[in-house]
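Note that one protein chain is taken out, while the other chains of the complex remain in position.
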Amino acid sequence: MSSSVESQPNRASGGRRTTVLASRPLLGYRTVDLVSAAMLGVAFGVVFWAWSLVYNAPAAALYAVFPPLTALLAGPWLLAGVVAGLLVRRPGAALLAEVVAAAVSALIGSQWGWTVLLSGALQGVGVEIALALFAWRRFGPFVAVLAGSLAAACEVVFYEWWQYVVDFSWAWKLAYLGAFVVSGAVVAGLGGLLLVRALAKTGAANAMPPGQEELERSAV
Amino acid sequence: MPRTGGGRVDVRGLTWRPSGRRVPVLAGLDLRIEPGEKVLLAGASGSGKSTLLRAIAGLLQTTDVGELSGEVSVDGRHPQERAGTVGLLLQDPSAAVVADRVGRDVAFGLENTRTPPDLMPGLVAGALRAAGFPYDERRSTRTLSGGETQRLALAGALALRPQVLLLDEPTSMLDADNAARVRRSVLAACEQQGTTLVVVEHQIGPWVEHLDRCVVLDRSGAVIADGRPGEVLARLGESLAAEGIWVPDLPAPRPLSVDPVLVTPTLHVPVGEVLLAAERVGVTYGSPFGGSAGEPRNVALDDVSCVLHEGESVVLGGGSGAGKSTLLAALAGLQAPDRGAVHIHPRLAGRKGRVLHRLTSPELAARVAWVPQLPEHGLVTHTVLDELLVSARALGQPAAAAERRARALLEHLGLAALAGSSVHHLSGGEQRRLVVAAALVHGPAGLLLDEPTVGQDRNTWAAVTGLCLAARNAGAAVGVATHDAVATHALVSPGGRTLTLERGRLT
């Protein structure tokens, strides 16, 4: 009957940083959760588009050195899911963001047409697996790196080996996977985590658990 | 589903302290509004009006975190319990767009209240008409000017036919005629359905005779006056004016006098010479991603020539969508014209010459400053004081002097207490004043301000116009796009003139 006492966000203390969890039930998405995940997808869709415009030159250079190395540049494509997952902290947020981002690249004009939906979904699932392993209770560097790596692994093993680098030998395919995972772990995993923390610091993510963590830290 | 009858709003002991603020924005507020009552909510900029509307809508904690206590109910229930009980028009209308076509956007609320689809076209068309929206429902929502967007958002709130309609500055970006139209139809719609209405507006004059009640908040968010508008204004007129309320029939406030040291340009051109000259400028809008399917290209400016002199203020007038914002951005060197060019005085030429949009960013910042129509678009940092010092730092000006000027400007604009606050947590009016101050600190020779007085109370209005006039008198060329007649008057006489745009051309 009153708008007064909303349920306090759940907390689980894990080391130095208090971790603020999404309000339970985990699937009780607020409007702002849904819209944020989808909007992050759109924003990263634009980033992907911008990245694809500059991607070709460095990719050609790496290709000349050793073709599987081009996968080192793939990290940015995995960012959407990791960032949405770490920010919204609910099951499905990463998947939603990745699928929306893929749809955006298809709509703007992607060289892979709507098949990007499939690879977006696979990357999103990779992140979801990582977060599910910790029951959406841990969001530190280890989880972030795992999420980036699993997104990369899903993408390569279930998609790119069969569609994109079909003509590579198996040794090359494995090297490709390795480079992709490294890029996913570093760029998408750690980079995504840093991005989330930077966002929280600006106060723009106050509605989200990381923003509330930041408020708690500065409240001391 | 058309509902008739208004809701009873009951606010009891409402206290709200957003995290990061020491004092509550609203403290122990009590307010009871009867069904069908039409209430005007007034108060100085930053007094908590928008916050109170959000509280009544049950939406305080959607995006903000803080300590909330007390109760808010509509007809005894939480306002968000049933879809469509309350309809809220936000202060920033561009935030409200949720669909790509106008018709679909207006229908959004109807979809949420499970209105049968076959009833929607009629309701949508009616709401668009009531809001005075100039185009039909097929128009894309992406190509609307500020005032057009505001009327679209209003149509969305009206279409919902809520029991309680909450409007946050519904006519702030409209010219007088359109504002009057919108006012009439809002009142008629509420009358017809018995809707409870709460309107926040700074320019209360045109509303007072039509509303039942006037509630005034003071700067600490407490109710200082509550009663029939005529009586309240007659009894407390003077003290309310001192508080910042635009009490009708009082003479316009005197622009604040400002120490010229704060606003003197660092780069000079000889007295009275042309600082900026737009020559046959044309601008056509397309999509940011290059040619997209079938979108019409929009000619916003067509063959416009004009000049701004040193020590002169020029007011850009013209209806909503006439091209004021576009011309201002071109004069600020930010919109590269598709045809023609804007030149700056030869003495202030940059390394690559006099064409304004070819200057480097620091060169440009040292010469002209710009305040966008939506203040949020002008922010480049995260805290208030940083925001003021960005340009001075980029230009390598002495830090201590810059900070002194910045603090003095904040003081003038009533923002001193917020120096350490996050730029994103300011009220609409505060944010706009911040962007104006940030444009001035480093002493540019040209000042281009897009609707700088929107959302200001009497005192802050006097501060903003005072700064413009002081800058002009100190030798800056000041261009202001506005539909605020009082501001136009203050800026134009003497030492200024107006230019009027119509459909992208000067008349």
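A few comments on the model shown:
Order of writing sets the labels: A and B. Residues in every chain begin at 1.
Convention: a residue touches a chain if its C-beta (ideal position, glycine included) is under 8 Å from a C-beta of that chain, and two chains touch if they have at least 3 such contacts.
The rule we apply is simple: contacts and distances are computed from a predicted model.
For the chain that does not appear here, its UniProt entry gives the protein name "Energy-coupling factor transporter transmembrane protein EcfT", which is one of "Acyl carrier protein", "3-oxoacid CoA-transferase subunit A", "Adenylylsulfate reductase subunit B" or "Energy-coupling factor transporter transmembrane protein EcfT". One of A:P58, A:G113 or A:P141 touches the chain omitted from the figure, and that residue is A:G113.
Although one chain is not drawn, the whole complex shows that of A:V100, A:V143, A:V156 or A:A185 it is A:V100 that touches it. Considering the full assembly, B:H377 is the residue among B:H377, B:R404 or B:R497 that touches the omitted chain. The chain not shown here is touched by just one of B:S19, B:T51, B:S73 or B:T141, and that residue is B:T141. Contact residues of subunit A toward the unshown chain are 29-32, 34-43, 45-47, 56, 63, 67, 92, 96, 100, 103-104, 106-115, 117, 166-168, 195, 198-199, 202, 204-205, 207-208. Even with one chain removed from view, subunit B keeps its contact list with that chain: residues 54, 57, 59, 62-63, 80-90, 92, 95-101, 103-104, 107-117, 120-121, 124, 137-138, 141-142, 153, 156-157, 160, 287-294, 329, 332-334, 360-362, 364-366, 368-370, 372, 376-380, 390-391, 394-395, 424, 438-439, 442.
FYI, only the chains that are shown with their structure count from here on.
If each chain is reduced to the centroid of its CA atoms, subunit A and subunit B end up 36 Å from each other. Partner subunit A is touched in their complex by these residues of subunit B: 19-20, 55, 58, 60-65, 68-73, 76-80, 289, 382, 422, 424-425. Touching subunit B in their complex are the following residues of subunit A: 1-6, 30-32, 49, 108, 201-204, 206-207, 211-212, 215, 218-219.
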